[in-house]
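The complex appears here minus one protein chain, its other protein chains still in place.
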Amino acid sequence: MTDTAVRPRPAAPAVPRTRRTPRQRRATRNRWLWAVPMWLLALAFLLPFAWMLSTSLKANADAFTVPMQWIPDPWRWDAFVEVLTGEGSIVPAFANSVVVAAVRVLGEVLTATMAGYAFARLHFRGRDKVFLAYLATSIIPAQLLLVPRFIYFQQLGLYDTLWALILPGMFTVLGTFLMRQFFVGQPAAFAEAARIDGANEWQIFWRLYLPMATPVMSALGILTFVWSWNDYETPLVLISSPEAYTLPLSLASFTDEQGAISANLTMAASVVSIIPVLIVFLVLQKRFVRALTHTGIK
Amino acid sequence: MTAAPRISRRSLLAGGLGATALTALTGCGGRSSSPATTLNVWGGVPAESGPADLIAAFEEAHPEYTVNYTRFINDDRGNLKLDTALQGGVDIDVYITYPMESLALRSGSGMGLDLTDRVAAEPGFEPFLETEAPRAFWQDGRITALATARSPRFILLNTAHLEAAGLEVPSEWTVEEFVAMSRELTTDGRYGCYSLPDLPRIELGPNYWYTDSGDSNFSHPVFLEHMQLSRSLIDESVLFPWTEVLARHLEVFQQNGFVAEEFSLWATEPFSLRYLQDPEEYPHDFTVAAAPMPTVGPDSWNSGPFGDFLMINSKSTKQDLAWEFIRFYIKEGPPYLAPGGRIPTLENVEDETVLTGLLGEDADDWFDVDSFRRVLFEDETELYVDTNLTAYPEIDLAYQQQRDLCLIGERSPQAAIDSVDSQAQAAIDRFGKES
Partner (left out) sequence: MAVSVAPAAPAPSAPASQAGPRARAGWLFILPNLVGVTLFTFVPLLSVVVLAFTDWNLVSGLGGIEFIGVDNFVHVVQDPTFWGSVGRTIIYAGLSVPLTVASGLALSLALDRDIPGRGALRAMFFMPYIVSTVAVGMTWLMLMNPSAGVVNQFLAMLGLADLPGWFASSYWALPALIIIAIWSGLGYAAVIYLSALQDAPTDLYEAAEVDGAGPWRRFRTITWPSLLPTTVFLLVTLFIGTSQGFGLVALLTSGGPGDSTTVLPYYMYQTGFQFYRFGYAAAIGLVTFVGVLLLTLAMWRAQRGRALHD
């Protein structure tokens, strides 16, 4: 796994993007020379997924046999049927996770982009002090805030509702910090020019800087989505009714009373729960590139 | 630039999602308390291994009531969930507490209704009033929880291996005899036993971590003995290697190793019997017999506790109904709960009924039924309830950590026990004032 880390400068940007004919044949050969090891590495990377899939298709006890049993014998689909339609079906939790993640992503990307932009590009009294406070809190481990948030949401009457998961996730210090980091690197000259042309601050942000930021916003969106999707501790403390469970809680409930995880059910549920994230990723990944080609900063 | 249209599309999407979210949020947002005829019960046993049947029976006997059962997972996180739910004012009327430290916390914080008068008024509940060998949890002279299950420990034996080695199922034995049999059952590629029974518990019984004056008791020789014997038997390959236990998290999956015939003897509790009659998930082709826990002398304890502490939430507005449920649970519940490995504290149900529940429909296919009858109902097993729980979680962790280091061969038994002793004493000194 780590070999990529130590491989010395494997790939300086050697393949030029230009298409000079004399080079074309060599480029084609290079293509395949690179492709083979990359695919091998990728397959090695996916080995754990093969194991997950295989476990989801066999009897629970077979998951732990030594040596590992890679091919299920016999093949069983019941784990998938069980996690989708059974008593502890993950479908409602799935819907909750989607709602929480979607609202969080939208809120986070919007508020963090605006705030990050202001911290980077606008000057106002107290800005640095507020930002310092932001910086300081960005290093707080989330567990530290769990209990106070629990008390807090309980007082507000939001304990055991999805709001308890959404609200703190919509306004984060980290997202703001990341967006600021991006805007700091963007030229100020555009704004000055636009101001001279009589544009107001909102127009400058919305028309000039926001379009530049779409790739970073997509990245923040993916991040927020993944964090939200896999967050286990927060719902553990802030949610109690099964109707409000999110996926990680639902996933963790496939254990028996001794705390032993039911491997096949957990894996089947995990396999199912990867799919939407993969879709979100594939969609946003395209947008990275598209956004870049459209913004004209390339 | 295409920014503008894209953004308006995004806001459209946001609006749509917002509407969806709103329905989902309000759908589960309201937590108004349930009607007066609905009882909310939280327990750690999966509904399908007993509680669902018990509740169905209760609802049949009392058609005017409804019972909602919420299952929580009985581990640190699951108990945390119950604690926050209790503290967060979630509508819970009856709940079951498993770990002793949670019991002390919940009872000590007033989360358990005082049941003393109701118990005293209930014919047949006298054993709960006993204070010598308590079967209830007493807080300042009042009962706040009832231990509804006995979890005697016993040794399960793979009879196929016994026969192959020409050995008999013992009906009583000492630790030496137990070790000897483990050695005889050890073959190439198979271990005699999963782990050594908890010798300190067998010798010392309740509150075994504390001296009479409340200090750390780990300097008692039996702790060192237990560690030394475990370690040397692991080195001899008689006990299952602890490195494998850690590498496979086998502590919570012991049944897998037993079913896969990786070892022949297994010290466990009644809940494990469920796995051994489940040919779907745990296929195996040998029968299982039971032997009592080995002894270290005439005054040996069984290392199993009374457990499953039933409590009424002191915030419950339906305390009478809750008590009605508890009465039913204790009096009529055992046959329904036995399949989940629950043996009732009160001997108010026929042994055979419980035995059938524990061993299942096809008991003879999977078990040497007589040996179980003998071990579970004829032996006089001394169970315990710990009452001193000073710095319990800290000591528990220190012990586990040092045991792991010792049994994987990284630390000597003496060094490990010394470390537990000093850590336990430090924790007792620091938190002792609390109990």
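The first chain written gets the first letter, and so on, giving A and B; residue counts start at 1 in each chain.
As a working rule, a contact is a pair of C-beta atoms (placed from the backbone, for glycine too) under 8 Å apart; a residue touches a chain by one contact, two chains touch by 3 or more.
Predicted, not measured: the structure shown is a model, and the values here were computed from it.
Interchain touches from the omitted chain, evaluated on the whole complex, reach A, B.
The chain not shown here is touched by just one of A:A59, A:A79, A:V98 or A:A112, and that residue is A:A112.
Residues of chain A in touch with the missing chain: 1-2, 4-5, 7, 9-18, 27, 30-32, 34-35, 38-39, 42-43, 45-49, 51-52, 55, 63-64, 66-68, 110-112, 114-115, 117-125, 127-128, 130-131, 133-149, 151-152, 167-168, 170-174, 176-178, 181-182, 184-185, 188, 200-202, 205, 215, 219, 223, 226, 229-230, 232-233, 247-248, 251-252, 261, 263, 266-267, 270, 273-274, 277-278, 281-282, 285, 288-289, 292, 297-298. Taking the complete complex into account, residues 76-77, 80, 83-84, 86-87, 101, 105-106, 108-111, 242-244, 246-249, 393-394, 397, 400-402, 404-405, 408, 410-411, 430 of chain B touch the chain not shown.
The definition used in the following text is that only the chains that are shown with their structure count from here on.
Spacing of chain A relative to chain B, judged by their CA centroids, is 38 angstrom. Against chain A, in their complex, chain B makes its touches with residues 1-4, 7, 14, 17-18, 20-21, 24-25, 27-29, 31, 44-49, 70-71, 73-75, 77, 80-81, 84-85, 87-90, 248, 252-253, 255-256, 259-260, 271, 280-283, 340. Of all the residues in chain A, the ones that touch chain B in their complex are 59-61, 64-66, 87, 95-96, 99, 102-103, 106, 150, 154, 159-163, 166, 206-207, 210-211, 214, 236-238, 240-244, 252-253, 255-261, 294-296.
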